[in-house]
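Got a structure for you, written out below as structure tokens; questions coming shortly.
Here the complex is missing a single protein chain, while all its other protein chains stay put.
Order of writing sets the chain letters: A, B and C. Residues in each chain are counted from 1.
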Amino acid sequence: MSKHNGSATLHDRRRKMKAALFARPVRPANLDGDPSVADLVEQMAGMSLQARNIGLCAEVLGRMLKDPDRPTIILGLAGPLIAAGLRRVIRDLIVHNVVDVVVSTGGILYQDTYQARGYRHYQGTPEADDIALRELRVNRIYDTYVDEDKFWETDLWCGKLADRLKPGPHSSRDYLDTLGGELEDEDSILYQCHRLGVPVFAPAINDSSIGIGLTEHHHRAVKRGRAPLMIDSIRDNYELTQIVAKSKKTAGIYIAGGVPKNWINDSIVMSYIFGREMGHSYAIQVTTAVTQDGGLSGSTLSEARSWGKVKSDADFAMAWVEPSVSLPLLAGYVLGRKLAEERSRLRFSWKGERLVSLEDAPEVRSAR
Amino acid sequence: MSKHNGSATLHDRRRKMKAALFARPVRPANLDGDPSVADLVEQMAGMSLQARNIGLCAEVLGRMLKDPDRPTIILGLAGPLIAAGLRRVIRDLIVHNVVDVVVSTGGILYQDTYQARGYRHYQGTPEADDIALRELRVNRIYDTYVDEDKFWETDLWCGKLADRLKPGPHSSRDYLDTLGGELEDEDSILYQCHRLGVPVFAPAINDSSIGIGLTEHHHRAVKRGRAPLMIDSIRDNYELTQIVAKSKKTAGIYIAGGVPKNWINDSIVMSYIFGREMGHSYAIQVTTAVTQDGGLSGSTLSEARSWGKVKSDADFAMAWVEPSVSLPLLAGYVLGRKLAEERSRLRFSWKGERLVSLEDAPEVRSAR
Amino acid sequence: MSKHNGSATLHDRRRKMKAALFARPVRPANLDGDPSVADLVEQMAGMSLQARNIGLCAEVLGRMLKDPDRPTIILGLAGPLIAAGLRRVIRDLIVHNVVDVVVSTGGILYQDTYQARGYRHYQGTPEADDIALRELRVNRIYDTYVDEDKFWETDLWCGKLADRLKPGPHSSRDYLDTLGGELEDEDSILYQCHRLGVPVFAPAINDSSIGIGLTEHHHRAVKRGRAPLMIDSIRDNYELTQIVAKSKKTAGIYIAGGVPKNWINDSIVMSYIFGREMGHSYAIQVTTAVTQDGGLSGSTLSEARSWGKVKSDADFAMAWVEPSVSLPLLAGYVLGRKLAEERSRLRFSWKGERLVSLEDAPEVRSAR
Partner (left out) sequence: MSKHNGSATLHDRRRKMKAALFARPVRPANLDGDPSVADLVEQMAGMSLQARNIGLCAEVLGRMLKDPDRPTIILGLAGPLIAAGLRRVIRDLIVHNVVDVVVSTGGILYQDTYQARGYRHYQGTPEADDIALRELRVNRIYDTYVDEDKFWETDLWCGKLADRLKPGPHSSRDYLDTLGGELEDEDSILYQCHRLGVPVFAPAINDSSIGIGLTEHHHRAVKRGRAPLMIDSIRDNYELTQIVAKSKKTAGIYIAGGVPKNWINDSIVMSYIFGREMGHSYAIQVTTAVTQDGGLSGSTLSEARSWGKVKSDADFAMAWVEPSVSLPLLAGYVLGRKLAEERSRLRFSWKGERLVSLEDAPEVRSAR
């Protein structure tokens, strides 16, 4: 081959490589015509930076919801999401069958309970005088206030509920299912999960005001020489792992990070105990956690692949946008486009801590 | 007064203080009915965290646009906003008369020029192999790619333009106005600013590819023993300060931070040179810059009050949400609600570096 | 009073207020003479930004260690601290009697165990090819690698240990104390805590590889129809709360954030169950968590005052510096200045889950 041809080939190859890199131009956002939230999110996929990441998360959501293998979708919730004003949005994701399992901090579920009992979060300011708030028994969550007296009352109520339940080991799911059954509030996450049979786990439920109530119950039981209700946290592992092991595929939706993210990912790894080698087929995360501290909240979903938590060929995306902004965008897309409408609901049959069966129940569609 | 009464009074006062703190409950987002972007942003004001901050920014925008004193609204732009896909959004804010003056990094205006000349940004990935990109002369901006050959060509073009202009001192505004006049692209920021008489400043224009072009021009001039076109950066100060000093009120919209934010704020302080003591009446910022490093990009607008850059009684808000996400939300709100529709356009009469007059031109409405 | 005098007074008052604000000039760092870490940290208190915050944290540490009321100091650990290379530093804080109680994520204690069993973390890179790592069973933690095969083996070992223990409810402290007793490694955190009687809690121990081992144990027990070892997470609450309630004062040292921070703070609140109304007298935190997402990791210690978790008049400081950098600085200060040398060690007498007594044991000094 002549030198000339060689260069031509090289030049040609470079041209092709460049053309491949330049395959998809950035598409500027266009706000003409007062677009819907779903429209804007769709546009975001053609933008760059975190807008594109939001758009990519939306696309991954679309594919996980339409996958004929019907992955079991596990929603991980952390951060002050009820304070943020996301209670209704999360509740809608459950009611409209976007997610199959919920894993949450205890705090979120506690604050759902507090609201279900008629109490509210109030718009405050991060510049508040915390000493003055303390004197008034007003507790601050960044820019919202809650009523300590009503918190107190709700703590006690959670503990009293335990007094009525069977002593001995429970999973958080078991306890939370009972708790959800006591709430009568259509807007409640726990109520809807109970009603629809969606399992809710709080793997660190002791680290919440529900935990405070249960500690009071525990103390009462000890004093009276009775066996307390226990939250056997390993039972939580056992239960979620069974769900994973009985699923064809799994998908994770991570809001913020924290224990829920890591624990869901661990359950994927733990499926080996039941002879499966799982790995999420789909995963998205929206978070403010930085990557540079090496913590699990901000660790990339790519990193999770090195552990096998997320499959090597998984479909995933991650956006660094605070959840009070990013979750309404993503939920607005999914609900606006009715992406979960055709999706069947899973039916979980529990016998104590054993998941007897996990069935696809096509007849049970999302309702309300 | 009896002790009993004293307590009652105390109790009463506490109750009132608590009621004041609990005046506004958090209102959860509700995505029923496929809401528009403007609807969601309106809802956000009743949520918490950064969603509320976005909502508050939107409300401040609403009030600044409706203020009968017609503040001069100065838009500060930093960050890779063209790469991000925000070119059209920014252009629309100008065309629809939401802003009166633009202050930008040179990079943004350069990339606007690059696009106006027919070149594109491409969707890439932050995980790219930068050494391979280098070999292909593909430059990366986080997750977008640009074509170095076309950058090169555009740099030269900017320098050649200077060859044709009068040597000696210019402000960046003066040069950019000429540059905008050379572009024929309805979607261009610089073109529209030129067409509509909206002043555009790049106070650090030397720090951009436009600056590279002008340096080439400078070198050419030196070699040929000719006087070069100069960008007298103090002239920029002089010009913006006159605009501020001739305004009844001012308002700042800060996208990201950087030199544009600080420089606009400094022009407010500099108004003392013309015998005014200004201070923004309105200010909003959306940024990812952290506050804890003490830098000006992330410094709070409250801090700016200690300097008099923002008035003590100003109406302001700040959201920590990356601009590719936050700017479409805010612009979607303003445009969707047509908040600037009744707003007159300012007419700037320049005589060299002197602002002869700054008039409200009610007949010139936003168009297109 | 004449007008003149009034102005004079006003002028005088302003002068005084200004003088008060200007009482302490910033003292520039001076690196002459190759200063020690302790010297630099001491200097930092006179600087600004996060350097000052590090300096203030150091000063708070100094006061908490010298307080004659001998607060019970609780160390909260989160983030990949063993991977970071902080194992020895943390171990030294325990051995040198700087802290009295340790609350940790399960992950940190697991990785301490993995190292105690002879395995290592390796220097890697965040840009690694995660798919290639997966194939080699190399797991990535940001920029470090671990050996999945040795992880696996360590998981199993943790589960096997449970096979030998009494079935039924345990606290994480109880289990971890046993685990620590099995390790023979002077550099191990768990080993030293066991040796010195320092209680270690992992309130979300299920969310870790120890939890994976215990789940395997659980599954084995279920299959064989035997009662498993349970981790009753409410028992953890009960135990830590007793420690708090039996303390004269408490102090919190928070590395990163996560469940340990929040759970320690909750234990303070829970002391009401035992008739105490506690609140940390001292608290410091070093973290990378942002404040603007409202999450508990990044929530300010001031905010914690509104909850009564930190006392209204507490001595506290917080630095936004990643722990691999900030913890060696703070530990270098405390150890370099020998601040804990005179401090007595606490003696905890447990009877099952009951803390029979918590005594100050002056004769037991910190030792190696």
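Convention: contacts are C-beta pairs under 8 Å (C-beta built on N, C-alpha and C of every residue); 3 or more make two chains touch, one makes a residue touch a chain.
Quantities reported herein were computed from a predicted structural model and do not represent experimental measurements.
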Option from C:87, C:173 or C:261 whose C-beta touches the chain left out: C:87
Contact partner of the left-out chain, one of C:72, C:97, C:113 or C:144: C:144
Touching the absent chain when the full complex is considered, from B:160, B:219 or B:338: B:219
Contact footprint on chain B, counting only the chain that is left out: 78-80, 83-84, 107, 126, 128, 130-131, 133-134, 138-144, 148, 169, 203-209, 211-212, 214-219, 222, 228-238, 241, 256, 258-259, 262-263, 266, 269-270, 273-274, 288-297, 299, 302-303, 305-308, 312, 322-323, 353-354
Interface residues of chain A (partner: the chain not displayed): 48-50, 127, 290, 292-294, 320
On chain C, residues whose C-beta touches the chain left out of the figure: 14, 17-18, 21-31, 34-40, 43-44, 46-52, 54, 80, 83-89, 92, 120-124, 127, 133, 135-136, 138, 141-145, 147, 187, 302, 320-326, 328-329, 331-332, 335-336
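Heads up, the rule we're going with is that only the chains that are shown with their structure count from here on.
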Identity of the chain that, by mean CA position, is farthest from chain A: B
Closest chain to the centre of mass proxy, which here is the mean CA position: A
Mean-CA-position distance for chain C and chain A (Å): 27
CA centroid of chain A to CA centroid of chain B, Å: 35
Rounded Å distance, chain B centre to chain C centre (Cα mean): 43
Chain A, residues touching no fewer than two other chains: 80, 83-84, 133, 135, 138, 141-144, 302, 322-323
